[in-house]
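Of the protein chains in this complex, one is absent; all others appear in place.
Letters A and B mark the chains in the order given here, with residues in each chain numbered from 1 onward.
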Amino acid sequence: MKTLLDISQLRVSFRDEAGAWREAVRGVSFTVPESGVVALVGESGSGKSVSSLAVMGLLPSRGSRIEAGSSIRFAGQDVLALTPRQRRQLCGADISMVFQEPMSSLNPVFRAGDQVAEMLRLHEGMTQSQALERARALFEEVGLPNPGQKLRSYPHGLSGGQQQRVMIAMAIACKPKLLIADEPTTALDVTIQRQILDLLADLRSRYHMALLFITHDLGVVSDIAEHVVVMRDGQVREQGPASEVLSAPKDAYTQALLACRPPLQGRPLRLPQVEDFLGPGAAAGAVSPPTQERVEGGRFDAYQQDIQPKRLYEAKGLREENLTASHAKSESLLQAPLLQAPLLQVVELSKTFQIRQGLFGFKSFEALKNVSFSLNRGETLGVVGESGCGKTTLGLSLMRLQAPFGGKVVFDGIDLAALSETQWQAMRRRIQIVFQNPYASLNPRFTVAQILTEPMHIHGIGRNERERLDRAIELMSQVGLPVDALNRYPHEFSGGQRQRIAIARCLALEPELLILDESVSALDVSVQAQVLNLLKDLQSKMGMAYLFISHDLAVVRYLSNRILVMNAGEVVEEGAADSLFDGGKHHRYTERLLASIPGRQIQGSS
Amino acid sequence: MESTRMESARMDSARSLSAIAWGRLRRNRVGVVSLVVVALFLLALLASACGLIAQDWDRQYALSFAPPTFMGASQQALQEESSAWAPDTGTQLDMYGLHDPLQPVLDQLRIQQAQGSGSFKGANENTPERSATLVLGADKWGRSIALKVMKGAETSVLVGIASALLATAIGTLFGAFAGYLGGWVDALIEWLYGVFTAIPYLLLVFAIAAVLQQKGVFTIILILGLTGWTGVYRLIRAEYLKHKVREYVLAAEAIGASHTRRMFVHILPNVSHVILVQLSQQVVNFIKAEVILSFLGFGVPVDVVSWGSILNETPNELILGYGWQLITCGLAMAILVTAFAMLTDALRDALDPRLK
Partner (left out) sequence: MAAYLIRRLVQMVPTLLGVILLVFLLFNWVGGDPAYVLAGKFSNPDDIANIRRQLGVDQPLYIQFGIFLRQVLTFDYGLSWSTQEPVSHIFLTRLGPSIALLLPMLILETLIGVAIALAVAYVRDSWIDRALTLSTTAAMSISLLIYIIVGQYFFAFVLGWFPVQGWANHGEGWVRYAVLPILLGLAVSIAPAIRLYRTFILDEMGQDYVRTARAKGLSETRVMWVHVLRNASIPIITNVLSSLPGLLIGAFLLERFFSIPGIGREVIMAVERSDFPVIKAITVSVAIATMVFNLLADLAYQWVDPRVKLS
């Protein structure tokens, strides 16, 4: 096959705050064949997006530069040598691009149809009415319902999936030879993601165009790509045919990336981590537990013995635990008499928001409709659903961070809604929450020591500052952070480390129930594995119950005993985690969710 | 490898956001220069307020309208020596067709002071000779323009800083309560804000000035401070609305931190950069406002000199061909205000939380 895009020795630098140039892309080379699909994979900061922006000439003109010796050739033409005018003729017509955030990538004050028509008028010399006619056909082609009306819609009047379809219609309008898609489905729900991926695959074969697909998600890659380029820290770690790279990766980092995603089948006791493959200190910015030993084969046992001697019964080569009951077992060993009453019982919980409408009028929106479930001590209940299904509202309502609500929440026999402020204050110790965004959940003006001792201070734990500090030191080692980090500020830590600090803050109160609201969703997959492992360790050591809220089925299934599937404020299905993927009969919505999970083939093989 | 990493971490450990901001400010050359200029001004004003310098600004050092030393003595000035300091009613060219009600009072005061008691150091009885030139020239009464502008700066900057502190404090407090508590508190303060912003700022100040018969530096500070809080309030309220739903505040609530603690221990430090920038901007605004008020005679009382009252003398002087007071006062003001404005910009850049 002929080569369409040939990137060789690409080096891109950015100027940092002090004025020094720092290389973000360090000698990247790969090719895209005509009508081939190449996936560029990497975690945040790997330089994958910067490389694609360099192709399009979209790097900021000041503050960034492409170093000498870099070469980008498109259809034999040296792209970097083109005048800006020639470059513009190339972009849009022969190379086009779809971005991650469809909402902000469309101009909010122009109609969707006009934005597509602008492309056609510019590159194809059509008149406005010809262009709109063609745009209408394109809208039909990308599967927009009611295309005539959508032409006249403004972007904010379309759903996220529809916006991305408009972006795609715009990108294919001039029949480009190469379509660059930069994380086009990351901002979308999993079922929409599936539709967009199918659409891209379909359009590619119909238009015979090449596709450069940029993503962090190996599952998506396995679904769509023929050829894979794995990037890390601005360099290519491995590239080759998708079948080879994904099934028999040669590079240790690729192996790690593939291994540290929670699998859909089976349930390892711990997830492998990047440093298991690359050696200590290799995970980007992550601090590994200082006591961890890495003895091949026995590494999991060694680690667990070291930090949790109580759990010897589980060690010795027990890598898989498929039985949901094993959690109950470990719990019964720890806290034998506590099996009877559930720790948390939620009965017909409802929550309605009022939205202003019309003259003094209100429209109500039901975020939760009669949600009921129960949760035992030491158990993990997963709550899964797409955006807007009410899962976050559920977590906040339980913490009384959103009030008031209908229905009943009974915690350890106590009705939470009936508690006075003072009584609730005492109850807070027993229920804690970890939020999604580790960059927002820690007060940037507090040191880690202040963050950890504040809850103790409020609840009168420890007799004096000295004792509280000692306890903070203990907490740091529990979550695997060095003690000298105590007098540093949150911004000095990576996302994974911050999430550990947030967990440590909750642990300071020794809660019985920990609500995890998308707590690993913002993390790169390698860091996510570390935090998931930590959560598992902490649970078996302290016997906490988890309410684990996430949109990611694989992650939820990995951590949970039971799973609650939510849609539009309602619980549509409840069942054991392991039964989800066993091919049995499920609710229609659950089946659709399951079918949308990308990358089932690689998941199955691991 | 692990140990070296920890070592380096310890070396630059505990760099708080304010320390980083300070470091960033120090790297900004324009910011440093303007900080130095502002600091020098403030030091000079402190010295004059304590009576260390410019204490005898009211002394007649030179002939009326004596030019600056580097210009050399003017013939005209020497000729007019005899009648130099006496207020010359003939020179009261009223080019605007407007009556200045203060002028006679002012002149009378000057005469009294000049002839008068020992309360003014070095009044004319022990100034046998008045020089023909002065460092930056002399005004109508032969007083040193340099000292007079410095004394005027003391008033103007004091008013600027004090009223900015008052306005920012009110705005911050209102903004914090309205944004954080919401509900009827928010509705009430929003109503107040609506009322205060419906009336253009200067009009409100004029109206209050018209009503309050007694004038004084303290009155001006109160007027400017009590009316100027709206801008700060708007921003701080928006910040509190934004921050109160941030996860770190929810997390603080989850661990049981009280409302007061969340408002002032958690959120306030995180909006302090907005407050600081606003404060510095308000100082500039209020200095300008004071100058205009005093120029119109609604500001400081006649026996207090400020940049506004100095500028009030200059249109008539210009027509007589004497521009030194205008140039000196205008320059002093421009330098301070430019420095303050650039310091504000530098602060804004240095404190920007988006840059980490």
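For this structure, a couple of remarks:
One rule holds in what follows: contacts are C-beta pairs under 8 Å (C-beta built on N, C-alpha and C of every residue); 3 or more make two chains touch, one makes a residue touch a chain.
What you see is a predicted model; the values in this text were computed from it and never measured.
Across A:E34, A:E67 or A:E101, the residue that sits in touch with the chain not pictured is A:E101.
For the chain missing from the display, the contacting residue among B:A49, B:A169, B:L192 or B:V265 is B:L192, taking the whole complex into account.
Summary of contacts with the chain left out: across A:W21, A:F110 or A:F353, the touching residue is A:F110. Checked against the full complex, the one of A:R26, A:R73 or A:R88 touching the unshown chain is A:R88.
Touch with the hidden chain on the side of chain B covers residues 95-98, 101, 191-192, 194-204, 206-213, 284, 288, 291-292, 295-298, 307, 311, 314-315, 318-319, 326, 330, 333-334, 337-338, 340-342, 345.
Seen from chain A, the chain kept out of the figure touches residues 56-58, 62-63, 85, 88-93, 96-97, 99, 101, 104-110, 118-119, 122-123, 154, 156, 167, 170, 357-360.
The rule we apply is simple: only the chains that are shown with their structure count from here on.
For the pair chain A and chain B, the distance between C-alpha centroids works out to 51 Å.
Contact residues on chain B toward chain A in their complex (touch as defined above): 1-2, 5-6, 9-10, 13-17, 24, 27, 246-248, 250-257, 266, 269-270, 353, 355-356. Partner chain B is touched in their complex by these residues of chain A: 17-18, 280-281, 396, 399, 401, 425, 428-429, 432-433, 435-437, 440-445, 447, 454-455, 458-459, 482, 484-485, 487-489, 491-492, 502, 505-506, 508-509.
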